[in-house]
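What follows is a single structure, written as structure tokens, with notes after it.
For this view, one protein chain was removed and the others were kept in their places.
Per-chain residue numbering starts at 1, and chain names A, B and C are given in the order in which the chains are listed.
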Amino acid sequence: MEKPKLPNVPRDPQADYATAAVAARHDLCERVAGLPLPYLAGAPVPSELAKGNIENMIGYAQVPVGIAGPLLVHTSRGTREVYVPMATTEGAMVASYSRGMRLLSLAGGARAQVTAEALSQHPVLVYAAADGALKAAEKARVLAERFATITSEITRHGRFLRVEPQVIGRRLILRLLFATGDAVGINMAARAADLCSAALARETGALERHVHGQDVEKRSNTRALVEGRGRSVIADVTVPRAHVEERLRTTPEALAAIMRTYATGYAQMATHNWLVQSANGLSAVMLACGQDVAYVTESANGFLDLEVTSAGDLYAAVTLPSLLVGTVGGGSGKGTANECLAVLGCQGEGHANTFAEILAATVLAGDLSLMGAFCANEFVAAHERLGRNRPT
Amino acid sequence: MEKPKLPNVPRDPQADYATAAVAARHDLCERVAGLPLPYLAGAPVPSELAKGNIENMIGYAQVPVGIAGPLLVHTSRGTREVYVPMATTEGAMVASYSRGMRLLSLAGGARAQVTAEALSQHPVLVYAAADGALKAAEKARVLAERFATITSEITRHGRFLRVEPQVIGRRLILRLLFATGDAVGINMAARAADLCSAALARETGALERHVHGQDVEKRSNTRALVEGRGRSVIADVTVPRAHVEERLRTTPEALAAIMRTYATGYAQMATHNWLVQSANGLSAVMLACGQDVAYVTESANGFLDLEVTSAGDLYAAVTLPSLLVGTVGGGSGKGTANECLAVLGCQGEGHANTFAEILAATVLAGDLSLMGAFCANEFVAAHERLGRNRPT
Amino acid sequence: MEKPKLPNVPRDPQADYATAAVAARHDLCERVAGLPLPYLAGAPVPSELAKGNIENMIGYAQVPVGIAGPLLVHTSRGTREVYVPMATTEGAMVASYSRGMRLLSLAGGARAQVTAEALSQHPVLVYAAADGALKAAEKARVLAERFATITSEITRHGRFLRVEPQVIGRRLILRLLFATGDAVGINMAARAADLCSAALARETGALERHVHGQDVEKRSNTRALVEGRGRSVIADVTVPRAHVEERLRTTPEALAAIMRTYATGYAQMATHNWLVQSANGLSAVMLACGQDVAYVTESANGFLDLEVTSAGDLYAAVTLPSLLVGTVGGGSGKGTANECLAVLGCQGEGHANTFAEILAATVLAGDLSLMGAFCANEFVAAHERLGRNRPT
Partner (left out) sequence: MEKPKLPNVPRDPQADYATAAVAARHDLCERVAGLPLPYLAGAPVPSELAKGNIENMIGYAQVPVGIAGPLLVHTSRGTREVYVPMATTEGAMVASYSRGMRLLSLAGGARAQVTAEALSQHPVLVYAAADGALKAAEKARVLAERFATITSEITRHGRFLRVEPQVIGRRLILRLLFATGDAVGINMAARAADLCSAALARETGALERHVHGQDVEKRSNTRALVEGRGRSVIADVTVPRAHVEERLRTTPEALAAIMRTYATGYAQMATHNWLVQSANGLSAVMLACGQDVAYVTESANGFLDLEVTSAGDLYAAVTLPSLLVGTVGGGSGKGTANECLAVLGCQGEGHANTFAEILAATVLAGDLSLMGAFCANEFVAAHERLGRNRPT
């Protein structure tokens, strides 16, 4: 396992928000990215660049960006060491993620792996009775090849994977699954779903057709939890006991034990998000990197494991079944988003899975750090020290 | 009911992303806000201003902001007509919300009302057995006045409301409710929860204490759906049939009917978000206005009603049980966030409920518009026309 | 469509619980069953017959059995007309189901269809890290044929269908699916799951193995709602408007409209049971027919459709994704259970799907009847008249 090489993020205890301190970190990011990052430094992004991303434009919102890290992560395309840009106004958050990332580095780095890729769409076709819907479900299976052709005619990047029809009463839920390359791919998939469902509706005489009839999009739901959606990712790490004790000031046993209380709490609430602060880290990196932050509703769901190994070390894992991110399309290729992806080495084609894996490792870092703080009862104190902006 | 007065948002069909068109709209916003909005126009926000909101700062992310509207809404503090700033890179979204807002204006404006305010915290105390937890639950009720005092000592804005203890096995879930004024108030409430739970733990000999033991924060959950959290808001409107037919090119009956298919789809997924695109609108306005977008995971949950009145018109309502927003604290008071809140007339103290009501009306506009588009099968086509940035 | 032939259930308005009236109905059941039904008539079932079904036996509980119907249903094996035995002590329930069944008969009978059969088991294997679990998931797919062989060696009736491994953190959820013939098949499937998971654990060096690790059994859950479990069944009917008006004293429109209110209520509760009184009918028939009533927790979940057709009639459907019943094994083949199955023409091998379809049609009848009563505001009144046993 290769050694971490990136330096710690430079800080100026006296004037960390002064131009010089900010510029020093910005310079470091430029060196890492291998290209200039003018927009992050304050150069106004030209309004013309926003074409296709917004209507009735009046300018740009400016959201502070900090870097957490360095994060050492063993991805499915090799080991990466990166600074992770996070856009947020929640004081103490970047510091919390950084602390977790240092722990991951000490442990030899997080491992992360995209385990599935499939963007689902669920048009609904309505028939006169259940019998019609059931026959249409069979027909849908027969038409799989046609669906593949239809999809290939409207997209170069996307690909039809398979159809899994289900029937509820007289409604056929036409579950369609697509590979979407390095994009989230929702527009492409929606277009294909429209054409595929229209073809099936024609052949089967559907009374109604609703392209988005089972609207899985941008909402917490158990389909995604069970079946996955977008990219499914796991990140994990084994942290030697000594590092847990030294860095988190707690023990593997205490971390494993606290999960029991959290599980009881989550169970009563019937939540689909069994992580601790996934929504924080994901929304901050997604925002920095030009992702659609509305997807955090789906993406933040998943599972956290904190367990003691037989050797007395800490095993920690984050499972994100439905992470919806891309390095192509949407807001990802322009302005500061493009620059932040460059800092991560994840601009454009060929990088979406790596980006997803870095995100999962980031969530792992944040949950380790926060659970450690909870264990050590440091949480409230840390917020008092770092977050000075809120009213009391 | 007063007449709408704000002009339509000016657009330049030839060059709508050119400096001139953007500046024209920016000027309009400055007139509405009654103050200059330099940061939205591209003046770099000083890095010092981000102090307390971020660590390891490297600069600012720039996210395109457009305005939807005008939105006419009858709030609990009187009628407002506003342009709603939305920060997003999802093409077609601002246009979709604008379309819905025009419909609301034609219908005489949306009505919106905050129906409850209470930020919950759920420390968990663990005892040797259920009996100890049950006795501590009784003690917690006795200590309510002390909790109020404890809270008043650490905050001017927040106020202890009540305690509702619950016991699961040997764990006491100490549900504490706080009024938080115009802030989300999470840091204040967490601090108070820490002190209150510590006081109870001391008096009752708890074995363990977890300040965030039932972690309701930033996750979709049914507690919030049933009990509310933060601000609970309802926005509704009755739209005359003629406007539905003319503007949405569909009928009240078709809109009511489509809900049946959506309900079946949502039911199977066990989602807590029974709206259509709440996550889109909320995340865009929250981002523009310096809110913590991680809260969209909780805030986007709720209910949509689309029904036919006895007179044949459309009744539409949005219920958001757990909207977590504020006009004080966090990132709300600085830079472009402050400017966007000024555009809404919602800067600073005294405006959080109005802001919440505008948000609910915005969600109503977006869901009406999108459901109308789904009914009229226009959705995919609209995306093709406006959103030109995605890969195919 | 053939005509209904069975007579109405004879009632004696003066003395309906007297021996004569009960005997008259019992005689009718014997004629229908084509064999004597002594145990239902009060002959004590020999205790020896309970061997294998109970321990520490002290006797038999006696639960009143009434018959609802006749029910006319078009099953996947032809049209059936049956009286449905229900064991319950809830006054008014059999009458409510009977009323619904009369409506189904008037409408030409319900249609019912088993749409899927697969009993799932989910052993969990734990590895040192996610990587091990992911490799084991691949290995599981490779071993599918071996799993089939293992299963065939321990059962004649059951059959391995497929394996669908999933990974959460370092845990492999080994989803195994079995066909179970006319039995519920849980013991056989559990045995096969034990052997299959043991084989995989050996080959992959699992640290821990939990045969029932994801315990889907006898609990309401969304896996079953989305994927189905046991037998998935749909029953539906189109009821002419005149019959709705005459028999239910309401309209198709009112029935469709009331669903909107119920949907809102169900959504807030995040229930998995979107029917009205499925638990009533299922538990009563399951109890009469020797099924394991603990399965009503899973079986009662599903969906109800009540909609107006373009011709102004009522379309009604019941979808039960996870009905766990059998006509072989458990308590089904003995004593009064065997007699009740005989009344249904569903004893023993070859009849489980028909039994499931009759159950779904029964649920449809009950939900139609109760929703009709709710629409007509007759519910409380009916209970007052028939159920005379409760304290006030």
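In this section, contacts are C-beta pairs under 8 Å (C-beta built on N, C-alpha and C of every residue); 3 or more make two chains touch, one makes a residue touch a chain.
Just so you know, these numbers come straight off a predicted model, no measurement behind them.
Asker: For the chain not shown, which residue from C:Gln113, C:Thr204, C:Thr238 or C:Thr297 touches it across the whole complex?
Answerer: C:Thr297
Asker: Which of A:Asp27, A:Asp131 or A:Glu307 touches the chain that is not shown?
Answerer: With A:Asp27, A:Asp131 or A:Glu307 as choices, the missing chain is touched by A:Glu307.
Asker: For a quick check of understanding: of C:Ile67, C:Ala136 or C:Val318, which residue touches the chain that isn't displayed?
Answerer: Of these options, the touching residue for the absent chain is C:Ile67.
Asker: In the whole complex, what residues of chain B lie against the chain that is missing from view?
Answerer: Chain B touches the chain not shown through residues 111, 113, 115, 128-131, 134, 166-171, 207, 222-223, 225-227, 234-236, 238, 270, 303, 305, 309-310, 315, 317-319.
Asker: List every residue of chain A that touches the chain not included in the displayed model.
Answerer: Touch set of chain A with respect to the missing chain: 222, 225-226, 256, 259-260, 263-264, 266-270, 272, 274, 303, 305, 307.
To be clear about the criterion, only the chains that are shown with their structure count from here on.
Asker: Quick check: how many Å separate the C-alpha centres of chain A and chain C?
Answerer: 41
Asker: Go ahead and note the Å separation of the Cα centroids belonging to chain A and chain B.
Answerer: 21
Asker: Report the inter-chain centroid distance for chain B and chain C in whole angstrom, where each centroid is the mean of the CA atoms.
Answerer: 43
Asker: Mind pulling the residue numbers of chain B that touch at least two other chains?
Answerer: Correct list: 222, 264, 266, 268-270, 272.
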